[in-house]
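Heads up, one of the protein chains got dropped from this complex, but the rest are sitting where they should.
And now, chain A:
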Amino acid sequence: MENSSSSSIVSTESEKNSVLNLKETELRLGLPGSDFLEKKAGTGISLFGKDLKDEGNNGFSQIPLKNLVSGAKRVFSDAIDGSGKWGFSMKGGSEVDLGNGGSENNNTLQSCLAGPSGKEIGNPNPAKPVEDKKNENNSTAPASKAQVVGWPPIRSFRKNTLATNLSKNNVVEGKSGLGCVYVKVSMDGAPYLRKIDLKTYCSYAELSSALEKMFSCFTIGQYAPHGLPGQEHLRENCLKDLLHGSEYVLTYEDKDSDWMLVGDVPWEMFTDSCKRLRIMKGSDATGLAPRAMQKCKSQS
C-alpha cells in the first residue's frame, strides 16, 4: 500500500490520458465553447474548473483540462524524457552519476520517482562514464537550449533587464533567446506566493499541471492541517469537496495591468504579456470573461 503524500496519487489511466491529450489540449484561437465538445473530460479532479462536460453554457472559457493530481511523477517523467528540466546534465549524460555506488543509487532514485506507475515512466539514462559525455558534447549541438533552473547563475533583476534588452533589439534567436520570465503566482487563501519561469512550459497544459502540483498542498491543507493522522481519509473528502465545492480559476495580469483569464490567447502571446498569475476562486472570476473577449477581438 503506497504510503504517499497527496502529490503522488496517480492513476495509470491519467498518465496515458495526459500524454494522449497533450495535442488536444493545445490552445487555439476561437470562441469559448466551440472546442469543448471536441475534448474529452479528464479523469480525476480538476482544480481549475469543473469537468468539461459541464461547461457548455458557461460564459468563459476554461483552461483545457487534463488530469490534475499527477503531481511529482509527471514533472519528473518530463525531465527524464530529456527536456532537461531536472537540472542535471542537459545533454542526457550522467543524470545521476554516482561513481562507485552508481547503479545502486540509480535504482533508488528511480524507485522514488516511479511510484506505482514506474513502468510507465521508463528509465532515466543510465550513468555514463566521462568519456561518453565528452563524445556527446562533441556530436550533439542542441538547436534550442533546454533551461536548467537557476543556471547560469544570474539574478532576477539582471535577467529581466536582459530579456527586455533582447526584445528591444530584436535579437531573438528562437524562443530560447528571450531567457526566462519569472512571474509570481498567488493563490487565494494560500499563505505564500510562488515564483515560476513561464519559459519552461510550452503550453497551457504544462503550466496548469505544474501549478496544480505546486498548490495542491494548499487546497488539501485547507481541510486537513499538516500532520494530522488519518490524513489520507481526509484527503479523499477534500477532493470530493473540490469537485463539487469551490472551484479555482487561473487568471493573470497582463502588460496593461488588466486581469484576464488564462487560456484565451495563444501561448506565446500569453508568455509575452503575462506579468503575474493569480489562482482565484471561480466565483470571484465572473466578469473577467467579457473583457478578455473584447481585448482579444480588438487585438486580432
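Following the convention adopted for this analysis, a residue touches a chain if its C-beta (ideal position, glycine included) is under 8 Å from a C-beta of that chain, and two chains touch if they have at least 3 such contacts; residues count from 1.
The definition used in the following text is that contacts and distances are computed from a predicted model.
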| query | If you look up the hidden chain in UniProt, what protein name do you find among "Actin-related protein 2/3 complex subunit 4", "Electron transfer flavoprotein subunit beta", "Protein TRANSPORT INHIBITOR RESPONSE 1" or "non-specific serine/threonine protein kinase"? | reply | "Protein TRANSPORT INHIBITOR RESPONSE 1"
| field | Residues of chain A in contact with the chain not shown | value | 3-8, 71-72, 86-90, 93, 96-101, 105, 108-109, 111-112, 130, 133-134, 137-138, 141-145, 147-158, 161-162, 165-166, 168-169, 171, 173-174, 176-180, 182, 184, 191-195, 197, 214, 217, 221, 226
